[in-house]
Structures are given as structure tokens and as C-alpha cells.
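Omission of a single protein chain aside, the complex is shown with its protein chains in their original locations.
Per-chain residue numbering starts at 1, and chain names A and B are given in the order in which the chains are listed.
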Amino acid sequence: ALGVSAVSTPALASATDERIKAFAGDAELREGRISLTAPEIAENGNTVPIEVKVESPMTKDDYVSEVMVLADGNPMPGVITFLFSPMSGEATATTRIRLATTQNVIAVAKMSNGSVFMEKKNVKVTIGGCGG
Amino acid sequence: MATAKPRVKLPDKATKGEVITIKTLVSHPMESGQRKDRKTGEKIPRMIINKFTATFNGQQVFGANIEPAVSANPYLEFTMKVEESGKFEFVWVDDAGTTYKTEKGIEVTG
Partner (left out) sequence: AWTALAARQGLMSEAELLAFPEFGNVTLVHLTDIHAQLKPIFFREPSINIGVGEAAGKPPHVTGKEFLELYKIEPGSPEAFALTYEDFAALAKTYGRMGGIDRIATVLKSIRADREGRVLFLDGGDTWQGSYTSLKTQGADMVEVMNHLEPDAMTAHWEFTFGIDRVREIVDNLPFAFLGQNIFDNEWDEPAFEAYKMFERGGSKIAVIGQAFPYLPIANPRWMFPKLSFGIREQNVQQNVDAARAAGADVVVLLSHNGFDVDRKLASRVTGIDVILTGHTHDAIPEPVIVDKTLLVASGSHGKFLSRLDLDVRDGQVKGYKYKLIPIFSDVITPDKSMTELVDKVRAPYEAELKTVVGKADTLLYRRGNFNGTFDDLICDALLSEREADIALSPGFRWGTSVLPGQDITVEDIYNATGMTYPAAYRSEMTGARLKEILEDVADNLFNPDPYYQQGGDMVRVGGMGYAIDVSQTIGNRISDMTLLKSGEPIDPQKTYIVAGWASVAEATEGPPIWDVVTSYIKRVGTVQGKPNQSVLVKA
């Protein structure tokens, strides 16, 4: 029933907080507008699909400039930063990431006016192996 | 030593103002710098793709700053609102400074 699960030292919570602080600057962290899609249980911790989507008109005056993705249980929290432009049409992007263990994936979006929105999702990384 | 092979999927044609989806894949081990060599016990040096940019007719439309937690063979999917025919250029850069490029055109009508 049993494969092998990866075990790692979780990143210090402060390392994640520091990355968020450095990204957001003085802006207040707000909820809403950003959604993060990830599987409830990872099929393979080495390649976990994640999608970020931010509500925005994506015009020259009002668009999403970047979205930073972090994983708070990896040895280092950094994952990727997506860089959007008004030409993106929509602020949506997908990639595949490594998760060493069950943890939160965090996405932080920065708007062209400097406001910042945050969302997180817990992804379970399991040993697996049984069924009906 | 250009070992990375980029692949891209996007429509050949679109109508003006349409938001198209672009999918990109590049084969690359994304050596995280965290792994140890089983025989020697020494850390295997980090060697990842750390930057991606997509330009359209010379203007950057999308990019990504990539860290070691992105999986091997990095996959990126994103969108673009197309207003005119033109050419996309996709560029990946790794830790050694090597660049991998591919281009694709799109015909925009209406």
C-alpha cells in the first residue's frame, strides 16, 4: 500500500513572512479578488499543478502587475513570481511545483495601484495506497 | 550546451480582441541545489531555469521569475489579448546564463 513520502525541514514561518513583507511593502494584505486552484491531495509531490487567477479589468490604468507564489513547508518558501501586463488580457497563470510535505501554497497579487491581495490553499502530500 | 528543448502550444489564428491561451514546456532537470549526490554525499550544485519571458512584436507581455521549487521540465500556461497579427518570442534563461528560445506567429483577423 505504501510508497515513499518525502520528509523535509519546513521553512521557517518567518522566512515566508519576510518574503511577503518584502513583496507587499507597506501595502495592507487584503482578501478577495485572487483565487488559487490546487489539488486537495497532490498526486505527486514533485509536480503539483497550481493556477492563480486575479479579478482585474487588465487595462493600462488598472491591471495586475505580479503574483508571487510561496510554499510555507518547503526548505525555502520561494516558488515563482508571475509578471503580467495589460496585454495579458486576463491575470491567470498555471505552473507545476514541488511540495516536500503537506503545507500551504500562498499566492500574493500586486495591483498596478500597489494594493495587495493574498490567498492560500492547503495541499496534502500523502503516502497513498488504498481504495474501494 | 543547449540541452533544453522548448515546446509551445498556441492557436495559429485568432480574432482581434480575443484572449488566447498559451502553453509552454521546456525540458530541464531543474536541479534544486538541495539534493545530495548519493555516492559522494556532496550537494549537487543548483542549476535551474530562473527566468522566462514572452514577448509579442518586441514587447514583453508575460514573464516569470522562477525558483527551485518549480518542477523539472517547467510548464507555464498564461493568456494574451491579441489585437494584431505578429510574432511571439519565448525565452528561457538558466543559472549558467544560457538562453533557450523559440518563436511562433499568429494571424489575427476581424
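Please note the rule applied: contacts are C-beta pairs under 8 Å (C-beta built on N, C-alpha and C of every residue); 3 or more make two chains touch, one makes a residue touch a chain.
All values reported here derive from a predicted model rather than from experimental measurement.
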item	value
Left-out chain, listing which of the shown chains it touches	A, B
Where the unshown chain meets subunit B, residue by residue	9, 23, 25, 75, 77
For subunit A, residues in touch with the removed chain	1-5, 37, 39-44, 47, 49, 94, 102, 124, 126-132
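Basically, only the chains that are shown with their structure count from here on.
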item	value
For subunit A paired with subunit B, centre-to-centre distance based on mean C-alpha positions, whole Å	19
Contact footprint of subunit A on subunit B as seen in their complex	19-20, 32, 34, 56, 59-72, 74-81
List of subunit A residues in touch with subunit B within their complex	46-48, 51, 58, 71, 74-76, 78-85, 87-90, 92-99
